[in-house]
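Have a look at the structure below before the remarks.
The complex is shown incomplete by one protein chain, all other protein chains being positioned as in the whole.
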Amino acid sequence: MTVVASIVFYVAAAIAILGGIGVVSARSPMYSGLSLILTLSQLAVLFLLLGAQFIAAAQILIYAGAVMVLFLFVIALLGVEAYPFLGRHLPGQRPLSVALAAILLAGVIFFVAENPRAITGAHSTVLQSGGNVEVFGRQLFTSFFFPFELTAPLLIVAMIGAVALSRSRRGDTNA
Amino acid sequence: MLTDYVPILILSLLAGGFAATNVIATLITGPYRPTREKLSPYESGMTEIQPPKQRFPVKFYVIAMLFLLFDIEGVSFYPWAIILKALRFPGFIEMLIFLAFLAVGYIFIWKKGALDW
Partner (left out) sequence: MSAWIDIIVESVIKSIVVILFLLAGFGYITLWERQILGRLQTRYGPIRVGPLGLFQPLADGLKLLLKEQISPRNVKLGIYLSAPALSLFVALMAFAIIPVGPPIYLFGKWRDLALANVNIGLLYLLAILSLGVYGIVLGAWSSANRYSLLGGLRSGAQMISYELALGLALLAVVLLAGTLSPMGIVEAQHRPGMTWFVFLQPIGFFLLVVGGFAETNRAPFDLVEAEQELIGGYFTEYGGMRWGLFMMAEYMNMMTVSALVATLFLGGWVGIGTGIIWNVTTAPWRQLIGVAWFLLKMGLFIFFYIWVRATLPRIRYDQLMEFGWKILLPLAVVNLLLTALFVSLS
């Protein structure tokens, strides 16, 4: 079991990293977006290996099935390819991105050093109790009830944002 | 638990192989005698003037955005649906509050005409 799991882990992790490299190195936004889908789908496999079945399914459903569809719509249908801003940078983009990536990596290393078992997932009560989605739900709707409810106002803000964006310049919805 | 997913892994390998084989087969079978006209994009018999790079209505972007929001809502309902029997009535109230918030947003986008075509 563990042998197979580690093989799957290394394959999925390698594809995820390759996808990540593709995101930043592809010239065309479309290929960039497709690489991101690849990475996100492999993350779902990694979640699955940790025993987080619900998170794995939600990862596919929300990130691959909804967020990236939105990206794809923007890239494919608003004609991003036709605009000449490709290759332009924000001021100080490269050093800033290196610095941010370093901070992120340091955070991950610190987290793993603090509790090494976090990445194996073996300690989690959720995994041991087997009934994964049930346990997740019980936690979410009892202990973490308040944060969960807070996501509702967040979603409203996002809705308002979406509507406001579409009505920008000319004040109508058919822009 | 992970062994439950072995069949899915194997199916994905076989299905991927089958799909790829089919596409590769289309490259091999059949004659191939291209001409200039044959390779031009279909334009109802007209000559193509410009490639389709113009922008499309922002409507579609708004729909994708709203779908994303409602999809997140839908997914978070699944763990709730399984344990509602155990949560009993308070669980129903919890979701009612959540839905009440969303209803406000829904009525807002309806009133703003984002759902009109």
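Letters A and B mark the chains as written, and numbering starts fresh at 1 in each.
Here is the rule we use: a residue touches a chain if its C-beta (ideal position, glycine included) is under 8 Å from a C-beta of that chain, and two chains touch if they have at least 3 such contacts.
Worth saying up front: this structure is predicted, and the values here are computed from it rather than measured.
Residues of chain A that touch the chain left out of view are 4, 30, 34, 37, 53-54, 56-58, 60-61, 64-66, 69, 72-73, 76-77, 131-133. Annotation for chain B: contacts to the undisplayed chain at residues 1, 3-8, 10-12, 14-16, 18-20, 22-23, 25-27, 29-34, 38-44, 51-52, 56, 60, 63-64, 66-67, 70-71, 74-75, 77-78, 81-82, 84-85, 87-89, 91-92, 95-96, 99, 106, 110, 115-117.
Operating definition for what follows: only the chains that are shown with their structure count from here on.
Chain A and chain B have Cα centroids lying 16 Å from one another.
Taken in their complex, chain B has these residues touching chain A: 1-3, 5-6, 9, 53-62, 64-69, 71-73, 75-76, 78-80, 82-83, 86-87, 91, 94, 97-98, 101-102, 104-106, 108-109, 112-114, 116.
Interface residues of chain A facing chain B in the complex, by the touch rule stated above, are 1, 4-5, 8, 48-49, 51, 53-54, 58, 61-62, 65-67, 69-70, 73-74, 77-79, 81-82, 127, 130, 132-134, 136-138, 140-141, 145, 148-149, 151-153, 155-156, 158-160, 162-163, 165-167, 173-175.
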